[in-house]
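I'd like to ask some things about the structure below.
For this view, one protein chain was removed and the others were kept in their places.
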Amino acid sequence: MIRTLFVLLVLLVLAAAATSVIPHLKMRTELDGAGLEYARRGLEDTGSINLVTAVIVAYRGLDTLGEVVVLFSAATSVMLILSLFPLGRGPTDPSFIVAHTARVLPAPIMLLAVYFTTHSHLSPGGGFPGGTIMASAFLLVMLGSSSTPAGSKILPALEALSGTTFGLLGLWGTMTLGQFLNNRVIGIGNPGYLVSAGIIPLVSLAIGVKVASEFSGIFAAFRKSGGNR
Amino acid sequence: MNVFYWTVAGTASGLIIVGLWGVLTRKNILRIGLAFTIADTGVNLLLVWSGYLPGRTTPILNGDVPAAEAVSAVVDPLPQALVLTSIVIGVAVAALFVVVAVLASRRLGTADIRRMKELKW
Amino acid sequence: MNNTLAFVSVGLMAGGIFLAFLRLLVGKTGPDRAVALDTITLISTNLLVFIALFEERSMLMDVAIVYSVLSFLGVLALARYLDGGLR
Partner (left out) sequence: MNPSLASALAVFLGGMMLAASVVVLFVRDLLSAIIITGMISLSASVLFLLMDATDVAITEASIGAVLATLIFLWGKGKMGGRE
């Protein structure tokens, strides 16, 4: 009873706060603030025609580094907990259709992921979606068998390597141009071509491999804690 | 009066409120996680909505959108960049939640959050 | 793009999505709902292609590609769960 009243009270306070905002809302029709500056100068500053990637990797690259650290700590906690408390009861063998799909389809999905990751400055995509699609390809391999995939042993090394690459690419900018993650260290080239926009494709690849190895590590830990058959 | 603009805002706020309601009232711990995911989706929608400008296009400046007219042709790229990281963080946090929930339910023999006395203070 | 054609095609797709959505809500068992989800994502992929056509920007097709591949993967994971493969 008290619980229900409390829940109602919380929701009512939230609704009242939200309602008090409504009269002040009006539709945005023009860019302002940081978004205006990014839209005006993004292309010539970074050479990336995808402004979202320019913001993630170049302008707010330090924040992305911190975000990757948060992701790393969450994934590490999951793996640590699952290695401390194994959960028994392994999976059954896959059916014919799933087993054969899992043999054919991972390669095209990985190709798609590499496309999204390396073309992050030219088309929609980038490190985060590319990394999650790579993790999906790993997941498909895992779904098609009843044991942990053999490649999962190199996941921690891959994770460390990509994280270090990200940091070193950032420090390169600090050494040469005095600015962390400045992407002009190797010149921005001709915008619109694959080899352009400085280090943005490299940093995107590092982010993608990092995200992919975190999520693949989570799935491998899930499968290992269930025990192999 | 732009119907699309305000409909998305209403949908996002509704998802946040329904998600909070679920987190506060449901009994099964896994269903609380699902309600949390719904509220997460609502927050992401609201953040992207805050950078949406009607009648404009995606912030990718290829041949369809000349770079000189970018300021008057594209939506705000900043909230989109923030939401991109927020989504990935959200699913990692959901994975942590599920693992802790599974361990707690196995240790205590129940998935009912009212019986998890050790979590109370 | 012809306006009438746009309205009719999107209306037909929305009708298909709505019927599958009803099955998703009232479906009796879990597998019923999995099939309904598969239907919804298949029709939504067509919707995304049409949105790319109306916006006249070809790069929006990338979203449709990812959506089709990964929705298939999601349904495969569901099928594997029902099979006993996620334990």
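Annotations
The first chain written gets the first letter, and so on, giving A, B and C; residue counts start at 1 in each chain.
Just so it is clear, contacts are C-beta pairs under 8 Å (C-beta built on N, C-alpha and C of every residue); 3 or more make two chains touch, one makes a residue touch a chain.
All values reported here derive from a predicted model rather than from experimental measurement.
The undisplayed chain touches these shown chains across the complete complex, A, B, C.
For chain C, the residues touching the chain absent from view are 3, 6-7, 10, 14, 17-18, 21, 24-25, 27, 29-30, 33-34, 37, 40-41, 44, 47-48, 51, 54-55, 59-60, 62-63, 66-67, 70-71, 73-74, 77-78, 81, 86-87.
Annotation for chain B: contacts to the undisplayed chain at residues 2-4, 7-8, 10-11, 14-15, 18-19, 21-22, 25-26, 28, 30-31, 33-35, 37-38, 41, 44-45, 48-49, 51-52, 54-60, 74-75, 80, 83-84, 87-88, 90-91, 94-95, 98-99, 101-102, 105-106, 109-111.
Counting the whole complex, the residues of chain A in touch with the unshown chain are 50, 52-53, 87, 89, 116, 124-126, 128-129, 132-133, 135-136, 139, 215, 218-219, 222, 226.
Basically, only the chains that are shown with their structure count from here on.
In terms of C-beta pairs in contact, A-B outnumbers the other of A-C and A-B.
Distance between chain B and chain C, defined via averaged C-alpha coordinates, is recorded as 20 Å. Per-chain CA centroids place chain A at a distance of 24 Å from chain C.
Chain contacts: chain B has residues 58, 60, 62 touching two or more partner chains.
Chain C has residues 59-60 in contact with two or more other chains. Interface of chain C with chain B (complex): residues 55-57, 59-60.
The touching residues of chain A, counted against chain C in their complex, run 89-92, 94-95, 98, 101, 108-109, 112, 116, 123-125, 129, 133, 136, 139-140, 143, 146, 226.
If you check the complex, the residues on chain B that touch chain C are 57-58, 60, 62, 64.
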